[in-house]
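Omission of a single protein chain aside, the complex is shown with its protein chains in their original locations.
We call the chains A and B, going by the order they appear; numbering starts again at 1 in every chain.
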Amino acid sequence: MAITEEPPLELTTGSAPAIADRPLGVLTRPQGSVGWRSWLFTVDHKRIGIMYGAAALVFFVIGGIEALFIRLQLAQPNGTVLGADLYNQVFTMHGVTMIFLVAMPLGAAFANYLIPIQIGARDVAFPRLNAFSFWCFLGGAIFINTSWVLGGAPDGGWFAYAPNTGVLFSPTNGLDFFAIGLQITGIASLVSAINLIVTVVNLRAPGMTWFKMPVFTWMMLVVQVLLLFAIPVITVALVLLIFDRLYDANFFNVAEGADPLLWEHLFWIFGHPEVYILILPAFGVISEIIPVFSRKPIFGYPFMVFSGIAIGFMGWGVWAHHMFASGIGPISVAAFSISTMFIAVPTGVKILNWLATMYGGRLRFTTPMLFAVGVVSMFTIGGLSGVTHAVSPADTQQTDTYYIVAHFHYVIFGGVILGLFGGMYFWWPKVFGHMLNEKWGKLNFWTMLIGFNLTFGPMHLLGLQGMSRRIQTYSSGQGFDFWNLVSTIGSFVIALSVLIFVMNIWLSKRNAPNLPPPGPDPWDGRSLEWSTASPTPEHNFDYVPDIESLDDFWHRKWGEDENGRIVRLASAAEIAQDGSRTGVHLPSPSYWPIVAATGLPLIGYGLIFNLWLSALGGAVLLGAIYGWIMEPADDPDAGHGHGDEHDDEHGDDGPDDEAPAAETEEVAPVG
Amino acid sequence: MSAARRRPGWARLGILVAALALLATACGDKPLDTMDPAGPEAQSIKDLIVPIFIIAGIVFVLVQGAVIALWWKFRVDEPEDPADERPGTYADDEFPDQVHGNLNLEIAWTIIPTVLLAVISVFTLITLFDLDGVDAADDDLRITVVGQQWWWEFQYHLDGNTDTPPDFVTANEMVIPVDQQVPLLITSRDVIHSFWIPRLNGKQDAVPGSEFEWVVEASEIGDFAGQCTEFCGLSHGYMRMFTNAVEPAEFEAWAAEQVQSAPLLDEADEGFEGQQVFLANCASCHIITGVTSHVDADGDNLADVDTWDVYDGANKIVDPAILTAGVAPNLTHLMSRNTYAGSFFDLYDDDGNVNRAELEEWVFNAPEQKPNNPENRQGMTSFVGVLTAEQLDDVVDYLETLE
Partner (left out) sequence: MAIATSSRPPSAILPRARTVQVGTAFAVGATLMYFGALIGIYLDQRQAFAGTAGGWIPDEVDVQLTAPSIILWTFFLTVPIAQWAVYSIGRDDRKHAYLAFGLTILLGLMTINQAAFNFDAMGLVADRSRAETLIFLVAGSHIAITIIGLLFFLFTGFRALAGQFSHRYTDAVAAAAMYWYVVVFLYFVIWLLIYVTK
């Protein structure tokens, strides 16, 4: 740990570090913790997590409505709901929205909210940078979606193969929005990846060694490392695309001798790790849920962790399995075919370990558990079809058909979406201080499961019967009519289940005052987040916990008697922190992250429409960075601050008593 | 809504779905079915994938079976009185064995899938290298396949030499002799497309700037449908094609006819007006061998807009300035095809009569019939306001003579 730590800082002895109380140029800082302003300027990882989640759900409905339009168009042969042009925009935006604006930020929501609490920290390493990431993501997301009203959405498919994405073939601005917007959300992901990695590396509570971290935190760590290396690759690809489109460079212009496969390689070197970026958070979530509702520890913790790491590693060596038909030559095909197959091994270990965790347990099928078990069973279907794609000669029949569409919706919807929905039901009481209604929750699950299978199950058949993807319509003689209709009906069942979820949120909130509060630990949880009050107090922990073992909190509640029987040592209510402590020194809110983040879309619009706008955006960005730098991480005037007791006996516990300088990081590269 | 009450509903649903599945597979033909091979390549792919489906099916049954069994066996029901306890809370003495793991088991289920996959990969490799390469002799028929937004062009090299100009060029429908492996060279003139006749072989992308070898072989006579499967812009969904396998003798006869040029009519001939309309309006894009390679309406010599020149050497990729110009479907033997415009429209009705009205509509206003973007030089222009009704009639009459 040499590089990660400085020698202890004895704050109580010697001369205190000279911190100027009012460095130059500090504006009054935002204050208060209620009202909309407190959300706009917050640097609290929990609020940021909640905002990520809320934004992702809004985009889920948008992407879902786009999907419903796709399904309506395809419900019958020769559909006329959408024209060809609109159809292409709709499915492109559906893919882009769902991948970049739903699945990724929903994962980020959990990461932001939970990682600091699970490792016993007060916040992430760079709280303002964290806020910047969120606003950057939101700015980029809104930026991409405004293309609908500014001349047309992108229409090149979510993987945007060159040269079809050149200005020559796609003259509207849609793809400019795509390229620049993803660049902006990419900055968000990259910055937050660095932030979260540092958080995990540096801010773990005393005693929490690597192998005492919860599986969820582990999986999220792997995800952040994948992001760290995958985002730069897509950044390069998008830079080339932007140069081609805006400045007539010729990277993908075949007439100038370019090789269109360059884009394919770049995109999938990013794109395949990306799919594991999507799934690993869900794997983490269900690794937390299943043990709790089996009343057993996770089976084979080291294997769970290492297989996650292995998936992360192997994910880098398989990208060309998306290109089996693109003419990369039989040797490459053979190599990628085989490397792809063996990714099934670590994934299989995970599936079987979850089953083994359940084996012999006392299974309580609460809503979160239903979703988690749903993942185990539905993801397996998608994984198995994935293995059949890896069989490269067969993939030449499958690729770009609905069989692929079936595969990835099974892994993404059946893995990511089900998993993260389960996570929402599981952590809802922790986040909002009241439970979601179980009855509606179960209805939510079953309608979703049925709707999902009705929608995507038939796509396997359609694909094998030869239905290509991304076709705007089909003819009645092709034998696709029946299953498409079933699929469309299924998609509306999913919509119904999403409506049930939304209703559940609303009803549960309304009913909450009539029900006993869930308390800190409604499910007899295992990891640290359950050891503090619900909803999590602003400072997370009154006192930073000391960790002795994996599932430390659980082991404080339960011990073994001399016969090896498990007995209660304490109830959660007795040992959980009640969050009542005041005067904890927290990073103060700041105007600058959101201001800085608005600069980026402005620059983007400027690149497309008028460079003056870019200049304005650049000025906003630079000004915000300046303000940011000149403002200390803590507000000397804030309600609690100097003079508060420091947690000396507990040592360092996060950014609150860091030297304010811990935040110069904002000028770090954004790739 | 306890789990126990749900299960029968599930079962019923399963049976329903299964029954419907049978129903759906029983009726209606599926011209693109990947599981219904009509040639040796498609057959060997099927022979490879079916056992793998079976293995996947077994893993599927094992995992889903395990989920259901675990559910069945280890489920504890919700507390009797839900008000008593919150969901998911247990009594203090309700503890199973706290198993933390089992190294042997875990090693076992690392190794077993590895072995299974090793077996699968051996068969994959065998098939992969088996399918790779060309068995046909050097002087057997070869076809260069060119994808273009949004139709396919087939250049026939009867002598198998793809370096010389093709003997003839046709569009959308590729005729091949049955039981003969036909090597293809697949390329594209604009964006990436993908050539796919599912009942004959898998797909191969048509990438501009590269030529990829591929083969098709039909072991039965018939028309095999295909579809461009790489997203290629606006009309990607309408970019279809056919491969028609015929008896070798029939193929010979067909080829002998295709190499013929169309007669250049003069004023005395019937159909002359149509030809002139064609030369004036259509010849800038379409070729009719023997006619357009003479002069266009402005008297410019069109000889160098010969089929071959356009794709010769460095010009295989179309200059953006002539994205479609000169490289629209070759119409010399239009009426010998059954479909047109990306095989999206039928040329003949069920009784064998020309779908005259539809064809006229197409010629008159193609963008209305099939999404395209002629302003951006993608696809055929509209002749609304350009051709009079009479001219339209004449030119379609003329098209009908192109047997």
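Criterion: contacts are C-beta pairs under 8 Å (C-beta built on N, C-alpha and C of every residue); 3 or more make two chains touch, one makes a residue touch a chain.
None of the values given here were measured: they were computed from a predicted structure.
With respect to the full assembly, the chain omitted from this view is in touch with A. Note on the undisplayed chain: of the listed residues A:43, A:131, A:231 or A:528, the one touching it is A:231. Within the set A:122, A:212, A:296 or A:556, the residue that contacts the chain not displayed is A:556. Summary of contacts with the chain left out: across A:136, A:266 or A:292, the touching residue is A:266. Contact with the undisplayed chain is limited, among A:39, A:243 or A:306, to A:243. For chain A, the residues touching the absent chain in the complete assembly are 3-9, 17-20, 23-24, 125-126, 190, 193-195, 197-198, 201-203, 206-207, 228-229, 231-233, 235-236, 239-240, 243, 247-251, 256-259, 262, 266, 269, 546, 548-549, 555-557, 559-561, 569-570, 574-575, 625, 629-630, 648-652, 655, 658-662, 664-665, 667-671.
We adopt the following convention: only the chains that are shown with their structure count from here on.
Centroids of chain A and chain B (each the mean of its C-alpha atoms) stand 36 Å apart.
On the side of chain A, the complex with chain B involves touching residues 83-85, 87-88, 155-157, 161, 163-164, 168-171, 254-255, 257-261, 292-297, 299-303, 325-327, 330, 333-334, 337-338, 341-342, 344-345, 348-349, 351-353, 355-356, 358-369, 373, 376-377, 380-381, 384-385, 387-388, 390-401, 435, 438-439, 442-443, 446, 450, 457, 461, 464-474, 477-479, 481-483, 486, 518, 522-524, 565-568. On chain B, the positions that touch chain A within their shared complex are 1, 3, 6, 13, 17, 20-21, 23-25, 28-35, 42, 44-45, 48-49, 52-53, 56, 59-60, 63-64, 66-67, 70-71, 74-76, 78, 86-90, 92, 94-103, 105-106, 109-110, 113-114, 117, 120-121, 124-125, 127-129, 131-132, 149, 190-192, 194, 196, 198, 201-205, 207-210, 212, 225, 227-238, 317-320, 323, 371, 376, 378.
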